[in-house]
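The complex appears here minus one protein chain, its other protein chains still in place.
Coming up: subunit A.
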Amino acid sequence: MTVRQTSFRHALYELLSSMRFAIGLLTILAIASVVGTVLKQNEPYPNYAFEFGPFWFEVFETLGLYDVYHSGWFLTILAFLVISTTLCIVRNGPGFIKDMKAFREKAGDNSLAAMKHSAELSGSPDAATLSAYLARHGFRHKRHERDDGSVVIAAKKGSANKLGYFFAHIALVVICIGGLLDGNLPLKIGELLGRIVPETRDVPQSQVPDESRLSPANLSYRGNVTIAENKSADVIFLNAGKGYLVQELPFIVTLKKFHVDYYSNGMPKLFASDIVVTDKASGRETPATVKVNHPLIVDGVAIYQASFGDGGSPVTFKAWNLGQPSQPPATVKGVSLASQPLEAGGARYTLELGEFRLFNIEDTRSGEELAAKDFEARMKDAREVRQDAKFMKNLGPSIAFKLRDAQGQAREYMHYMSPIEQDGARYLIAGVRSQVSEPFAYLRLPLDDDDKIDSFMRLYATLKNPALYDEIARRTAQKAAAGGVISADMQQQFENSVKWILARFGEGGFKGLESFLDERVPADKRAAVAQTYVKILQGAVIDVMDVAQEKAGLAPWPKDGAHYRMLLDGLVATSAMADYRAPVFLQLTDFTQVQASGLQLTRSPGKNLVYLGSLLLVIGIILMFYVRELRMWFLLRDGKVRVAMASNRHNRELDQEFARHRDALEQVSRG
């Protein structure tokens, strides 16, 4: 080894174990940590790609910003911190231990006299008195007889202060090792070596190849699995960058029942899963209820309640054929979260049923309109600590679904089952959108006296049936003439207008009328004409309903305000149906709820080490800050006694304490 090498090594050792290096690392670690709090971590990669665009997505991915705390560079900083702390202990430890043990009884006269807290006593107590004094005040001491006959009594207390240094710094190393045990370093190394390859396809778990599976012997993991009621799982899924890994479990988890409970104001009160854990080897069964804050621990694996959602619920729809609305509705059955073919209006569709929800606790603060919320979030997080629940209202069961045509085009729907009261009237609510990024546009179908949409559907069918326009127009014109709104010779012309308006409206709703106005009527007259059209339509709708009831062999509707309002709502809904653009209206009529529980399973053997480190850390901090190291010397020479004191920290307390000791010693020496 050459001198240069030695000196380089020494310089490196000096640097790594130095204080400024450690402070630098603390600062860098703090700043690096900020990055991961600003950018949401461990999201699915497509989300990042969508947010940042292809270029920055790549850059950020290379930098490991999507999982900062497990990235190579972050772990390197942590590793340096551990090295630095360890070297700091190695470097300072021996000196500290020596210092803790030492009484410094060899202190020279000059150095004792030069101490900031040092004084000659006026009396001259003997060594025995001084020893007794020290013992009484909790000092341990050592007597040193010098060759020249003088005596030094060196005393100290509070050496545990130095012990605090060891505790606190060793604690950090222990915590980091514990954390490392529970980290995913082995997985990362496996991925680097190509032994482990995350699965990126969306395939059934059983088809995931071996290189994406981890054996139950894996030391530590943290993954999730969603289990529907009365279903089981014996694997969990670990998030791994672009894809996922399948972790096999030593047991089978079966979900018996998922419970969710709400307070009277709509805030969630309880999420709990009744599960049975069956050991694969022994067949031993452990039944338990897992709740948020109350995990179940089996064979060192902790099972947590993490989320919940729909587990595939059988649902029944009344399918109203919107192409031929006069036909009675058919029954369609399905299971949520599953797809099935659907034939409507002679065309083939795929009905992709989405999530079924029993409760829809909605924020009603936005007023009359239903809040356009994102219903995409499949699984609700059960562990969130947010609690804003002042304006919550339960909208009842809902089902989301998509209707995909033969060309692959799909529109998305959100149907509620229960009547919802708005502004004193009752409606059935249905949302529609063509883009996931858009909010839902909501349709409000007015409900009749039986709380059904049947009357609306009759109205709709009649409005859409040109064969009935003659009859309706005749009645409307007759009434108008009888009421003196129009003159008798105008009746025929008025009848034609009604027919024409019904036809326009039937084709395209209010928009149909509007586009006609835009094309044919000069801009300055449009408003007036539009008003007339709407008035005629609002008059005719009573007759539309009468005809609809007659055709169905039912009694005519009462002519009162509430029913008239339903009719006007019916016109609005009919018009909006033009944007609904579906061959069928699937009215949710029945369901059997099957819930799913999202469980998180973790194995973290480093936990106890981390807790041990934490305990050491707290003890260390207490010792360092609240135990003061005090040293006291007596120098007995020629019948004179000098007292000196020192502490590891110079502060006002030592000034006062020294003065008090001096006074007390003067008293003692006077006897």
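Operating definition for what follows: a residue touches a chain if its C-beta (ideal position, glycine included) is under 8 Å from a C-beta of that chain, and two chains touch if they have at least 3 such contacts; residues count from 1.
One rule holds in what follows: contacts and distances are computed from a predicted model.
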Missing subunit (named according to UniProt) among the choices "Cytochrome C biogenesis protein", "Signal transduction histidine kinase, LytS", "Xanthine dehydrogenase family protein molybdopterin-binding subunit" or "ABC-type polar-amino-acid transporter"
"Cytochrome C biogenesis protein"
Of A:69, A:96, A:500 or A:564, the residue in touch with the unshown chain:
A:69
Sort through A:121, A:428 or A:610 and give me the one touching the missing partner chain.
A:610
Chain not shown, touching residues in subunit A
19, 22-23, 26-27, 29-30, 33-34, 36-38, 40-41, 68-69, 136-138, 179, 182, 222, 263-265, 267-271, 291-295, 302, 304-306, 381-390, 600, 602, 604, 607, 610-611, 614, 617-618, 621-622, 624-625, 649, 651-652, 657, 660-661, 663-664, 667
